[in-house]
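Entry: chain A
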Amino acid sequence: MIAQNIAFWIIAVVMAAAAVRVVTSRNLVHAALFLITVLIGASAQFIILLAEFVGVTQFFLYVGAVAVLFLFGIIVTRAPMQPADYDNDQRWPALAVSLLLLGVLVALLIDAFGHQEIELSDDLLAIGRSDAVGNSLFRTFVVPFEVVSMLLLAALIGAVAIARRD
Partner candidate 1 sequence: MDWFDSGWGLTLAIFLPVAGMVVVLAIPKAQEQAIKIVALLTTLATLAAGVGLLVRFDYDDTGDLQFEANKSWIDVIQSRYHIGIDGIALPLLLLSMVVTVACVIYSWDHFPAPHNPKGFLALTLLLETGMNGTFAAQDLILFFIFFELVLLPMFFMIGVWGGPNRVYASIKFFLFTLFGSALMLLSFLALFFLTEPHTFDIPTLAEAAGEGLVGSTQNLIFLGLFLGFAIKVPMFPFHTWLPDAHTEAPTVGSVILAAVLLKLGTYGFVRIALPVLPQAAEDWAPWIGLLAVIGIIYGALCCLAQRDMKRLIAFSSVAHMGFVMLGIATLTDFGINAAVFGMVAHGLITGMLFFLAGSVQERYNTRELSRLGGLLVQAPRLGWILGFCAMASLGLPGLAGFWGEFPAILSAYEPLEGLPVETFRTFMVFAAIGTVLAAGYLLWMFQRVAFGEPKPEFESAHIHDVHAPEWIAWTPLLLLIVALGVYPNLLFKITDGAVTGVADGVAKAIGG
Partner candidate 2 sequence: MLRNAWLIPLLPALSFVAILLVGKRLPRRGAELGVGAVGASFVLACVAAWQWIDRVEGATGKSEGLRAFGKGVLGGEGGEGGEHAEVAVAPVTRGFTWWQNGNVEFNVGIAIDGLTVMMLFVVTLVSFLVHVYSTSYMEGDRRFTHFYALLSLFTASMLLLVVADNTIQLLVGWELVGLCSFVLIGHWWEEKPNADAAVKAFLTTRVGDVGLMIGIIVLFFAAGTFDIQAINAQAVEGEIGHTLLVVASACLLGGIIGKSGQFPLHTWLPDAMAGPTPVSALIHAATMVVAGVYLGARLYPVFFEGFSIDGGTINVMALIGGTTIIIGAALAFVQNDIKKVLAYSTISQLGYMVMGLGVGAWVAAVFHLFTHAFFKALLFLGAGSVSHSGSHHSFDMKADMGGLRKFMPVTFWTFMIGSLALAGIIPFAGFWSKDEILATAGQNEFTFFLVVGLVGAFMTAAYMTRCVYLTFFGEYRGHGEPHESPRAITVPLIVLAGFSVLAGLVNASALEIEKFKEWVEPTVAFPALEHPEFELAGAALALAVALLGILVSYAYWFRNLGPHGITARNPLARAGYTFLENKYYLDALYENVIVGSIKGAIARASYWTNQRVIDGAVNGVATGAAQVGRFAYDVLDQKAVDGAVNGLAVSTGQTGGLLRYVQSGRVQRYALMLFASVALLSLALFVFSN
């Protein structure tokens, strides 16, 4: 159990630092790279939590597709390579709001789940496996699945429709 803890903390610290860098870095590409670090960290966390299917999906889908998408975004919008100030005029109020929100959430979480423990037993592994996920997905959540398929189709066609140059 200790091993997972230590692993968690290492990854957590890395993820936190990377997240902060994403929102404070002066170079777009760096921001994208830091984002990818966070995503990989998250995938690792899922693996720690024995949710292997979700971890793997996270890794491939997010890191593979979404991160690449961002890089395309940076290239297409011809963002300047040299460092530039990307912060707008409401930096301080933004910081204040996010810190306030963080404070409230943390207080609430501690109050609600102060002493809860997750024991990573092997039956937990059974839940995280692909067959369990697939089984539940196609039994109780068929309709959302179909709806998501329509959603992806719509998003795809929509994005293409407005991004075309005609």
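Candidate entries met the following condition: all candidates are chains of the complex that A comes from, given by their letters.
By our rule, a contact is a pair of C-beta atoms (placed from the backbone, for glycine too) under 8 Å apart; a residue touches a chain by one contact, two chains touch by 3 or more; residues count from 1.
Just so it is clear, the model here is predicted, and its values are computed rather than measured.
Per the touch definition at the top, the candidate among 1 or 2 touching chain A in this complex is 2. Chain contact summary for the complex, chain A toward candidate 2: residues 88, 90, 93-94, 97-98, 100-101, 104-105, 107-108, 111.
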